[in-house]
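Moving on, here comes subunit A:
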Amino acid sequence: MKLELRGITKRFGSLVANDHIDLVIEPGEIHCLLGENGAGKSTMMNLIYGLLEPDEGEIFVDDKPLKCNSPSDAMAAGIGMVHQHFMLVPVFTVAENVMLGAEPVRNGGLLDLDAARKRVRQISERFGFDVDPDAVVETLPVGVQQRVEIIKALVRDARVLILDEPTAVLTPQETDELIEIMRQLKANGTSIVFITHKLREVRAVADRITVLRLGKIVGEADPSASEAELASMMVGRSVTLAVDKEPPKTGDVVLDVQGLTVVDERDQVVVDDVSFDVRAGEVLAIAGVQGNGQTEVTEAILGLQSKATGSVRLDGKELIGRSVRQVLRSGVGFVPEDRKVDGLVGDFSVADNLVLDLHDQPPFASGPIFKPAAVQSNATERIAEFDIRTGSAATPAKTLSGGNQQKVVIARELSRPLRLLIAAQPTRGLDVGSIEFVHKRIIAERDKGTAVLIVSTELDEVNALADRVLVMYRGKVVGIVPGDTDRDVLGLMMAGVPPQEADKQAEEHPTLIEHAEALLTKQDEDQK
Partner candidate 1 sequence: MRRTHKMRLVAGLAAVGLATAACGEPPGEGNGGSGSSDTDFVGCMVTDEGGPDDKSFNETSWKGLQDAAAEGISAKPRLAESNAASDYEPNVDQMVKADCGLIVTVGFLLADATKAAAEANPEEKFAIVDYLYTDKSGKPTPIDNVKPLVFNTHEAAFLAGYLAAAQTKTNKVATWGGAKIPTVTIFMDGFYDGVQHYNKTKNKNVQVLGWNKKTQDGQFVGNFNNSNKAKQISENLLNDGADIMMPVAGPIGEAAAVAAKEQGDVSIIWVDSDGYEALPKYKDIILTSVIKGMDVAVKNAAAETAEGNFSNEPFVGTLENKGVSLAPYHDFDSKVSDETKKEIDDLTQQIIAGDLKVESDAAF
Partner candidate 2 sequence: MTDQDKRPDTETRQDGDDSGAVTTTDQKPDAGKPAQDEPSIGQRFLRELTTGSTALTILSVVLALLIGAILIVVSDPDVHAAASYFFSRPGDTFAAMWTSASEAYAAMFSGAIIDFDEYTVGRALRPFADSLTYATPLIAAGLAVALAFRTGLLNIGAQGQLILGAILAGYIGFAIDLPPVVHVVVAMLAGFVGGAIWGGIAGFIKATRGAHEVIVTIMLNYIALFLLAYLLTTDPFQREGEDLPRSPFMLPTAELWRPIEGSRLNLGLVFALLAAVYTWWLLNRSTMGFRFKAVGFNPHAATTAGISVGRSYTTVMFICGGLAGIAGATQVMGTSLHLHGAIAEQLGFDAITVALLGRSSPIGTVLAAILFGALRAGATTMQAQTQTPIDIVLVVQALIVLFIAAPPLVRAVFRIKVRATRPVAPGSGGLA
């Protein structure tokens, strides 16, 4: 099936999210849409999927105009979509989820679960999905849940499959399996639109690459293009992907975590007997697939987890049992994972957000009296120092771009003397320019002698920042390895494979991306 966009434009107020987009998805190709966050990729896909209506332009399916007002219209036209966030009912089985919304019925209106099971099995076998129709979705690993989403689309006869940032939640090995599936679907004639901002994946899997910037198509690229080329197309200027950093000058142990165990509200053990330390002047990165207890470790250190046991010492002083306020006061800076939820009060001005955890300290307060003037002058300074792009200090923080929001959080946390900086997913959702900036500030803080603890699910980031890497899996420490450990090894560790074993396996079975990478690197070198 051929999908074509002609002159599609979508505006949100004065912002043009999609500006006269012309795009053709040929039958049976894997077409990558590459662009930074905010470039307009998801808007475009939501337009195709009927979740948004274009202001101008038309969409054609096999040269016939598509009237698409809702996802069900899109599905009827053979367009399927797998969202970043899965749309599955956790307590239903795979078969139940697959038939949801298109329930096959037998005579008398009875649900025909058998028919659904059969369809799931058929598709699963055909593409080697290895999915049990009777498994309850919430018990399945994320990668398998994603396959359930794909099955959902295929059951509805999708001929074009849109995958929106599908690898964000996967380990490298799971990504590998996904790529395999994508190739099989392609062989079967299904077109795939693959949305991502990860350059490696694009190069490994794409037939064609379209690059979006600021709502416009800035060009097509060949999969053989180098990462630097793709990155500069995406950002509009040349970028340095690596972080310049000196070897660490480590000092004494600042943070000493021993036997930390965290139980969540549902009495599940989410952090299981975790021990590590972080020294002054080094970056320790906690790597792992999302949801393996990393977040809870940082929250426990900060005092946000009420059911934390074990010992967390900062310069020898116990932190467990202290309030968040006391922990912050003892010299801990915290950049939370979800800046919009935990880092900022979106409706507050940038200036107020810059003193969120300092608002009752001089010079911003004297006694119970708040000093807006001091807050204002602080804001002016920080905005200049951290190059925060905002209309004014009085602008509500929620109207800033993600990168600038993150700069506000980081500016705030770095504006007081720190012993320990904790930064969870410090660059998630940021554009390349902001990532560079944030990384530089973190390394600068390290070089000032602060102990730095990073949590990241992005191996690129882990590689770029970490002096040592702690990998977590199901709440436990898999191992602590040097910062320059091979991606494949880290990937296997993230799936729970112990370090030595991971080393061995990685050598024997390099992932497709690594493989492609190696080839392409060789190519690059050959060309030179």
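Note that contacts are C-beta pairs under 8 Å (C-beta built on N, C-alpha and C of every residue); 3 or more make two chains touch, one makes a residue touch a chain; residues count from 1.
Keep in mind how these were chosen: all candidates are chains of the complex that A comes from, given by their letters.
Note that the coordinates shown come from a computational prediction; the quantities given were computed from them, not determined experimentally.
Touching subunit A in this complex, out of the candidates 1 or 2, is candidate 2. Note for the complex: subunit A touches candidate 2 at residues 10, 12-15, 17, 35-43, 46, 51-53, 83-87, 142, 164-165, 168-169, 213-215, 235-237, 264, 270, 290-291, 295-296, 302, 304, 323-329, 334, 336-348, 352, 356-357, 359-360, 365, 368-370, 372, 389-391, 395, 398-405, 425, 428-431, 433-434.
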